[in-house]
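To start, the structure under review is shown below, and the notes come after it.
Complex shown without one protein chain; remaining protein chains in place.
Naming follows writing order (A and B), and every chain is counted from residue 1.
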Amino acid sequence: MSDYNFAYLDEQTKRMIRRAILKGLAIPGYQVPFASREMPMPYGWGTGGVQVSAAIMTPQDVFKVIDQGADDTTNAVSIRRFFERTAGVSTTETTTEATVIQTRHRIPEQALTEDQILVYQVPIPEPLRFLEPSEVETRKMHALEDYGLMHVKLYEDISAHGAIATAYAYPVKVEDRYVMDPSPIPKFDNPKLSMPAIQLFGAGREQRIYALPPYTQVVSLDFEDYPFEATKANHSCGLCGSTDSYLDELIVDDAGGRMFMCSDTDFCSARRAKGHTGTSGAPFQEEAV
Amino acid sequence: MEASSLAGGFADPSQESARAFRGIMRAMSCPGSICDITGATPPAPLSVAAGSVLVTLCDHDTGVHLAGRTDTQVVRDWITFQTGAPLVEAEMAQFVLGCWEDLNLTVLATGSPEYPDRSATVIVEMPALEATGHTLVGPGIKDTAQLNLPDLAALQNNAALFPLGLDFMFTCSGQIAALPRTTKVS
Partner (left out) sequence: MYVAVKGGEKAIDAAHSWLAEERRGPLDVAELSIEQIKGQLKLAVNRVIAEGSLYDPDLAALAIKQARGDMIEAIFLIRAYRTTLPRFGGSEPLNTEDMACDRRVSATFKDAPGGQVLGPTFDYTHRLLDFKLAAEGEATHTPQSEGDANTKPHIMSFLDREGLIQPEPGGAECPPDLTREPLELPTNRPLRLQSLTRADEGFILGMAYSTQRGYARNHAFVAELRIGSCPVEMDIPELGFSIEIGEVELTECETVNQFQGSKTEPPQFTRGYGLVFGMSERKAISMALVDRALRWEELGEDNVGAPAQNEEFVLYHADNIQATGFLEHIKLPHYVDFQSELELIRKLRREATSCHRQQEAAE
């Protein structure tokens, strides 16, 4: 791949993305339009995240990619390989070793630090899109800080179901100004959105970049009498026994038997390496697979 | 055009601009923190930091305005050769460069309610950058930060425009600090 520039994108494209990132950081939660390029992977598969990662990456970075919290999901593998080939950066599966982490649908369990950057792949950046399909209209709503529609939706949820019926991509308000879509992370992850690391959000197909600087105030929308609740399966991880990590549910036999395990594969294996074992887990072995 | 315009850009653009950008991004995401940024060696009176910001972020698509003492033929030629950025009036500029006393902030673009990002970024050449003096709070700052600012009232007025407003980068020698519109100063 030596025919391509460092990290694939040409320098002019990187400059354009870098300018958008800086404006995004200066206006947290606001969606900056950018001239997203056609990438050698399909729209909807992380082209926004990949462009953001390519624009911020230096040869010294250590790169980690997760999809659903796991490093070994096929699309995570594919994106990691892309940067190994085009940027020659070293990669890792260990959250604490990474300087740049690209993610789809999860925030790592391990708290991130000021020296790390979390890049999200975003499918639909507009939190109001499913309430109002027109971009012209939703842009106006953000300009006027008119979020009545969103509150009506949440309220209608409560009258129909007795609870806010949003489980992922749960909308947040940033610094008391912009309502933002945190990408389709489970609402379990929402409280982590105020964190020491820089968070960058890239939506390639929709041509938007937005950002959260460290320690930005991010509040999940709710009502006083129906407060936001970060929920997860009420089980412990079958492999490492963790009770406070987000869990995947697996069907393990023909009778429909279930097992739960950490969605964050690095978090889980680190715990097992320290000797924690769940009810269905084997004791940790180096290179057990 | 003098021969000096041809020199002083990035020797290895893709890697040096990547490193420089990380310095700029760190500064912009953590207002008040003073970060290193090097790579370019622009002609006087530009600092290494200001020159590096220009070659990292500017090109044909970004209008640059030079204010006061920075607006010399040598600087103009250098920017034109190194970035291709058109030199424009202050009102039209995406990037404005100058010493604080030479800047007229009132004419600069602060964005529109629909597109607050269409606002100028102001690169202010400073005699010194120190983590003392004024107190900064806002996104990117854990509790508070300190920075020597050139003027309190003007920057407070700018923050009051949020979500519109200007974003500032302060440069001195090989260092940069930044103050986006979200930062409240006192």
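Quick note on the criterion: a contact is a pair of C-beta atoms (placed from the backbone, for glycine too) under 8 Å apart; a residue touches a chain by one contact, two chains touch by 3 or more.
Here the structure is a predicted model, which is why all the values come from computation and not from measurement.
Visitor: Can you list the shown chains that the absent chain is in touch with?
Guide: Result: the unshown chain touches A.
Visitor: With the full complex in mind, choose from A:Gly49, A:Gly69 or A:Pro182 the residue touching the hidden chain.
Guide: With A:Gly49, A:Gly69 or A:Pro182 as choices, the missing chain is touched by A:Gly69.
Visitor: Spell out the interface residues on chain A facing the chain that's missing from view.
Guide: Residues touching the hidden chain, for chain A, are 4, 10, 33-40, 42-45, 47, 67-69, 72-78, 81, 104-106, 123, 134-136, 161-163, 165, 167-169, 184-188, 205, 207, 231-233, 238-239, 246-250, 252, 259, 261, 263, 265, 280-282, 288-289.
Basically, only the chains that are shown with their structure count from here on.
Visitor: Using the average of all C-alpha atoms in each chain as its centre, how far is it in Å between chain A and chain B?
Guide: Once rounded, the distance between the two centres reads 30 Å.
Visitor: Hey, which residues of chain B end up touching chain A in the complex?
Guide: 13-15, 17-19, 21-22, 24-25, 28-30, 56-62, 94, 112-117, 119, 121, 138-142, 162-163, 167, 180-182
Visitor: Could you please specify the touching residues of chain A with respect to chain B in the complex?
Guide: Chain A residues touching chain B: 5-7, 11-12, 14-16, 18-28, 30, 32-33, 55-60, 114, 139-140, 142-144, 175, 177-178, 196, 198, 211-217.
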